[in-house]
Structure formats: structure tokens, C-alpha cells
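A single structure is presented below for examination.
Omission of a single protein chain aside, the complex is shown with its protein chains in their original locations.
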Amino acid sequence: MSQYTLRIACSDEKGLVYKVTKILYQNQLNIEKNDEFVDAENNHFFMRTVFSGDVILQNIKEELLKILPENSHLELKEHHQKNVVILATKEHHCLSDLLVRNEYNDLDFNILAVIGNHDFLRPLVEKFGIPFHYISAENMSRESHEDLVNECLQQYNLDYLILAKYMRILTPEFIQDYNQKIINIHHSFLPAFIGANPYKQAYNRGVKIIGATAHFVTNDLDEGPIIYQDVIQVSHSKNAKEMAYAGKDVEKIVLAKALKLVFEERVFIFRNKTIIFE
Amino acid sequence: MSQYTLRIACSDEKGLVYKVTKILYQNQLNIEKNDEFVDAENNHFFMRTVFSGDVILQNIKEELLKILPENSHLELKEHHQKNVVILATKEHHCLSDLLVRNEYNDLDFNILAVIGNHDFLRPLVEKFGIPFHYISAENMSRESHEDLVNECLQQYNLDYLILAKYMRILTPEFIQDYNQKIINIHHSFLPAFIGANPYKQAYNRGVKIIGATAHFVTNDLDEGPIIYQDVIQVSHSKNAKEMAYAGKDVEKIVLAKALKLVFEERVFIFRNKTIIFE
Amino acid sequence: MSQYTLRIACSDEKGLVYKVTKILYQNQLNIEKNDEFVDAENNHFFMRTVFSGDVILQNIKEELLKILPENSHLELKEHHQKNVVILATKEHHCLSDLLVRNEYNDLDFNILAVIGNHDFLRPLVEKFGIPFHYISAENMSRESHEDLVNECLQQYNLDYLILAKYMRILTPEFIQDYNQKIINIHHSFLPAFIGANPYKQAYNRGVKIIGATAHFVTNDLDEGPIIYQDVIQVSHSKNAKEMAYAGKDVEKIVLAKALKLVFEERVFIFRNKTIIFE
Partner (left out) sequence: MSQYTLRIACSDEKGLVYKVTKILYQNQLNIEKNDEFVDAENNHFFMRTVFSGDVILQNIKEELLKILPENSHLELKEHHQKNVVILATKEHHCLSDLLVRNEYNDLDFNILAVIGNHDFLRPLVEKFGIPFHYISAENMSRESHEDLVNECLQQYNLDYLILAKYMRILTPEFIQDYNQKIINIHHSFLPAFIGANPYKQAYNRGVKIIGATAHFVTNDLDEGPIIYQDVIQVSHSKNAKEMAYAGKDVEKIVLAKALKLVFEERVFIFRNKTIIFE
């Protein structure tokens, strides 16, 4: 029996849970997990329902759209593994962690390819039998490089683009092409230490805690909706380089946890924030 | 308009959410928060719904009982402040934290009285205008002491009995009288270091992390359903006394967080575990 | 037998530990705890030694100054309880936590008085027999208000001035008068959310972690040397007010931990950072 995830985001009104679950009940579907949240400030309703049963998706969708408010956002999909392409530069720790998870199916995804703006990580990627594309950014404009990346990506039918320590800033045009599909790991506890060299910034400020942030990428650098964050304690005895070393383990785990939440369709983006049903 | 909390625990079956929310919808009630959980292993369903509106509680209850499976556990109450009595011995840190929260309404409860088996904490309690009863346990049996405590408690209409570092073991009879109403703070990360002197045990074992556990009290000492736990890191440089000092802050915060969850009716007890809707 | 703490900060050079411990050994003093740190980037040496024995402090100091580099910072004091005055406004949680610790000697300090720019916290303070001074800031300049505060402080021989949720910005002149003696608790994980309403800022940004920071106060608002920080996880379901509530427990514990470190003379300030020997 197939498993489906229904996701609804719409203006809040009385009876939404009742009306939605009525349709599922009348279609003899079995709810396995059901979560709702109302953003009271914005009067917005979010619902995620995992159910199983025999169903014609299009029919359920039509029934649901009839009872939902106008301009509702509705998703209803059969469970499927997410296809991703990873962009990386020279640092291996997030990429290698994802390659291993892919190899052992520890995360419900499928790495189609890795694109590097350096060739440095090719041996690692090829160990795992994943295609590696080296697209140098040297001696060309940001736009020209992105055109090459984009061209390369055309051959892949991807759900998400993962920036696994990809050390280049993307243009608004590129981001727009992959709206709500790009996930980045930033090596600080955002919004602290936006921009370059966050560990150096953290060292200079003398913080006692450092962290990492996985977020969707939007036009504002390091300002997209946050998916997951975690931190570790540091002391005066760690210099910027040692902080960076200690931070790597946080980065890779934060990225993997964020991807798990996204791949399980637990994450809603609403304005510049996320609603996450754990 | 009044706010109500509906809590249901019953065997799982198809359509429960639909049937329950239908009744709420037909009575024109406004759901503010709705959570469900199915314990798949035991096929048991849990639901907590906060709603507001004009309602005759008895009618709603009857309607709900008609559509729920037999032997369902159903609670439906208007929001009210919980009344508690605190038992303490000589350590002040959990008690003082609760007295301050009570004074400033930082926790949705009302401390009716404090009972001490020593007179030591009287000055603290009386600063806050709360009755303090000194019931010494010296020169008498455990049962005789509990009879005195019980007698004292008769004058109070209490929802919960809080053991705020109460250093006496309760008899099964006493516990039975306050079934699912006694909450204790244990000064270890249970189930590690059950019993006396957990910090001494932790020091001797050389652990790198210590913690505290708030739990409901059942007949098995330190074995009741866990509500909340937290930990802090320690190093070899802390002796047992210093661990105990550092642990006090964890204990008081863990107890307060657990009480908040319980007072907001977020905690279900099922067998020896808790389901908690946060 | 008395206990002393020796603190040295100076340019690093070979043999410092040897030369210092030689003097202590020749004076038959017993080292109980010894910590050193070298800031390699700035070639600066820090040492903290706790020792006991019979000693004429002035003689030891003179011996030490002979072997230390020029411009060394040297402190050598017999152990003593720190005297503090607390500034507060309307929020009680940090203040009440400190009042209770003072009452039970849970922190090695002595609260001489509390000054409020509102009269709201007087009943709490007076419960514990501590003088409360209400110095309203209404209808006067910042400087005039600080003059009154300063005048009030003259009667107290204080080691530290604690800002326990004191909701006023201090002038550089006031801060200069109490250089390295003012400790503040800021309700965010600095440097994130500097300035007013950090919980509102955190809510708007959609962070998944909030925190608190205890720091020395310098002229740059929220930019002084950080002593201690801690965080808790939050979810989309918490609004700004609930974040603020959850954050209060972090704030009070972070402030108390920072004060413990400072009172035990474990904290060195060097440029805009702290070196802390735990």
C-alpha cells in the first residue's frame, strides 16, 4: 500500500481540520501522522498529513481544493526519494558525510552528481561512483560560470540543489531559477557572523559558543529561511583555525539533519521563516 | 470567551480526528491548537485540542463518548490554574525557584502550602506569605509520618503534589492516594544513578555529563514516567560536591519546565512513559 | 591557613612558570591550582595560581615584580567575598535568582543594595532584607539620573555592579567610572540581535536557537568582553513573547554562572575578550 504526504498552507478558518480529515475518511484513507499549526499573527494555517491507502491523487486534490480557501497552497505526493545535485568547492566534510549517507541509504535521497568549482574533491566523489563535474570559475564572470553550471544541471531532474560548503555567491537570477530548492550550510550561528570567515569573526569577538545554520537560499546572502541550527561551546584556548576544525562536525550534522527534515516534507516556507513538523 | 482543553487517549481506529473535529465544528468551536499521536506499537491514539467558544461541557463530552471507542480516556476542562502543595526537606533551590515563579505568576499554578520534614525552610516560605507546615519525621514510623502529612493535606484541594528535593521515600499506599499527581525531581539523568547520592555515584563513575530528571512518582523508586530531562557537561576537575552545586541549577530548571508542561495539560501518561505535546 | 589567588598577565617569555613557581616554592607556599595560557597571536601570558600558606603579600608581590617583564599586570589577594550592587528595572527573574543565592550563600558574594529605576521590585528585595533604592529616571537627562545613581553608590564599597535586566543605556562616563566592574546580562546570543527587543528580532528572523550572554560593559553597547553564553532550542510554534519567557531561565543561569567565574577570579580581560580558567 502506498504512502502519501498531503501538505496544505492557507488562510486560517474554522473547521479546516474537520473538512480535510472528512475527505480522507470518506476515501477510506488511513492517517498515520497529522500535524497542524496556526500562525496566529498572520492568521495562516499549515497542515501536514501522512496517510496510506488506495487513492487517485487527482480526485483527492480536487475534493480538497473545493473545501479549502482560495489561494491555498496544496501538495499531495506519493512518497519518493529526493534527487539532488551537490555543489562544493574544496572542503570535503559536508560532502563526504552526504556521500556516505547516500551509499548506505541513511538519508532518503539520491545524489545525481557533484559539481565542483575546483577539481580537488573529484577523487572522493568518484570513490562512490557519483559523477563529478569540474566547472572552473577562473577567468570568467559570475554569470558565465553560472551559465555553465546551469547547462550542466539541465541533464539532471533534481528536487534540490545542496550547497555543501560551496564558496561562491550565487546571482539572484540563478537563485530564482531554483526558487526554494537551494539549501546551504553556513558556518555560523546565523544571524551572527554573516558573510566571509565567520570563524575568524567569532574568534575576534571572543564568543563562547559557535554554531552552524542550514537554510534555504534567497537573494539576501545568509538571510534565507532557517531550517536547522546547532552550536558547541568553545573557550579562549581555541584560535580561529581550531574553531573552524571543531565547527566542521557541527556543520555536517546540521546539514544532514536539515536535509532529513526537508526530504521528509516536514518543512514549510512561509515568508522568511520555516514551519517544521517534527 | 473561555478556553478549553480536550484530551483523548483511546485505541486507534480510522477517522478519529475527523469524528472529533466534526463535533467541535458542529458546535461552532474554534480550534486553537490540535495535536495527535499514534503509538503504533500499542495501536493507541492520543489527541489534545485547545479550543475556545461557548459550550456546555457535559453535552460535548456526551457527544464525544458516543463516537469514541470503548474504554476511551476523555478529559474536557475549562482552563484553570493548578493548585499544588510542595514537599521539601532542607535544600532550597527548587523550592525558592517555585516560590518566586508563584509570586510573579511565571508558572500557571498556585502554591497552597509547603510541608517540610525539617523546619529549616520556613523563613524562606513565609517571606512569600505561603503557609509552612513543619511535620517532623523523627521518632516515628514512615507510615505515622505520612498519616500526619496526609492529614495536613486534607485541608487543601490540590491538583498536584510537588516533591522539591523531598529526601524521603514514600510508601506505596501514600503514592496510591495521589495516583499520577506526584511529581519529583531526581538529581541524575535517570536511569543512571538511581537511589541515594547520585552525584557521588556520578563522580565515582567519572562521567563527563550530569543531569536531572523530573518524573511522576510510582511505586518503583525513580522508575516513574519521565517528563523532562536535561544535562550539563562536567570535567575531572569537579568533585562530588561541586557536581552537586552545578547540578542544582539543572534541577530547578528541569522541574520548572516539567511542571509547565504538566500544568498546560500537555502530558499524557501511558503505561510507564509520557507522551508530550509541545 | 589563608587562601590566596595570584593573577599575572604579561608579555610571554621563556621560564615564566618556572620563575613564578620558584618564588612560591621558596616561600613554602602550597599551590592548590595552577593554570596558564599563552595567547600565541599576541604573545601574551596569563597565569592564575591559588595557593595557601603563611605569607606577607607585599613581599611576594615585590619578589614577583622583580622577575616579571615590565608592564606586567599582577594581582595577589587573599580570598574575600565580593561586594556588589545590583541595578534592575522591572523584570525580576535575574534579580530574584541572585537574591536567593545571596540569602543561602550559594554564590560567593554579598549584595549590598539594589537600585531600581522603577519602584516595582522593592517588595521582592525587601523580603530578603536588602536595601532598595528607587531612583526614577523620569523627567531628567541620562546624565542627571546617573549622577543620582552615582551619588547613591558612594555609600557602598563595591567590587562589581551587576545589571540584572537594567533597561537603560549607560553613558561612557558612567562606564568609565566603573571600568571592568560592570557586568550585564543580554537576552540574546551575542553578537546576534544587538540592541532592543532581541526576542522580537529572533522571532522575526525565524531562528531555531535563542540564548543569553553575560559580558562586561564597555562603551560599545553589547560589545564588551563575553564571559558566558548559553542557548536553548526553539521552534516555529513559539512567538516572541513565548521565546522571551523561555529565555528568562537561560538569562538567569547564564548571569549566575558568569558571576561565579568572575567572583572566583577566574576571568582575565584582554583587549575585548576574556580568558577564563575553569
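Letters are used for the chains, namely A, B and C, taken in the order the chains are written, and counting of residues starts over at 1 for each.
By our rule, a contact is a pair of C-beta atoms (placed from the backbone, for glycine too) under 8 Å apart; a residue touches a chain by one contact, two chains touch by 3 or more.
Keep in mind that what you see is a predicted model, and the values were worked out from it rather than measured.
S.K.: When the whole complex is taken into account, which chains on show are touched by the absent chain?
M.R.: Listed by label, the shown chains it touches are A, B, C.
S.K.: Among B:139, B:154 or B:235, exactly one should touch the missing chain; which is it?
M.R.: Touches the omitted chain: B:235.
S.K.: Pick from B:115, B:207 or B:262: which residue touches the chain that isn't shown?
M.R.: B:207
S.K.: Which subunit B residues touch the hidden chain?
M.R.: Touch with the absent chain occurs at residues 37, 39-41, 189-193, 205-209, 211, 225-231, 235-237, 239, 272-276, 278.
S.K.: For review purposes, identify every residue of subunit C that touches the missing chain, sorted by number.
M.R.: Against the left-out chain, subunit C lists 14-15, 17-19, 21-22, 24-25, 28, 30-36, 38, 233.
S.K.: If you put the missing chain back, which residues of subunit A would it touch?
M.R.: Spelled out for subunit A, the touching residues are 92-93, 96-97, 100, 103-104, 106, 124, 127-128, 235, 237, 245, 248-249, 253, 256-257, 278.
Going forward, only the chains that are shown with their structure count from here on.
S.K.: Same or different: do the copies subunit A and subunit B touch each other through matching residue numbers, with over half of them shared?
M.R.: The interface is built from the same residue numbers on each side, given that over half of them are used by both copies.
S.K.: Out of every possible chain pairing, name the one holding the most C-beta contact pairs.
M.R.: Max contact pairs: A-C.
S.K.: Compute the centre of every chain as the mean of its C-alpha atoms, then state which one is farthest from the centre of subunit A.
M.R.: Measuring from the centre of subunit A, the most distant chain centre belongs to C.
S.K.: What is the distance in Å between the mean C-alpha positions of subunit A and subunit B?
M.R.: Comparing mean C-alpha positions, subunit B is 37 Å from subunit A.
S.K.: Where the CA atoms of subunit A average out and where those of subunit C average out, how many Å apart are those spots?
M.R.: 41
S.K.: Indicate the residues of subunit C shared as contacts by at least two other chains.
M.R.: Touching at least two other chains: 235, 237, 278.
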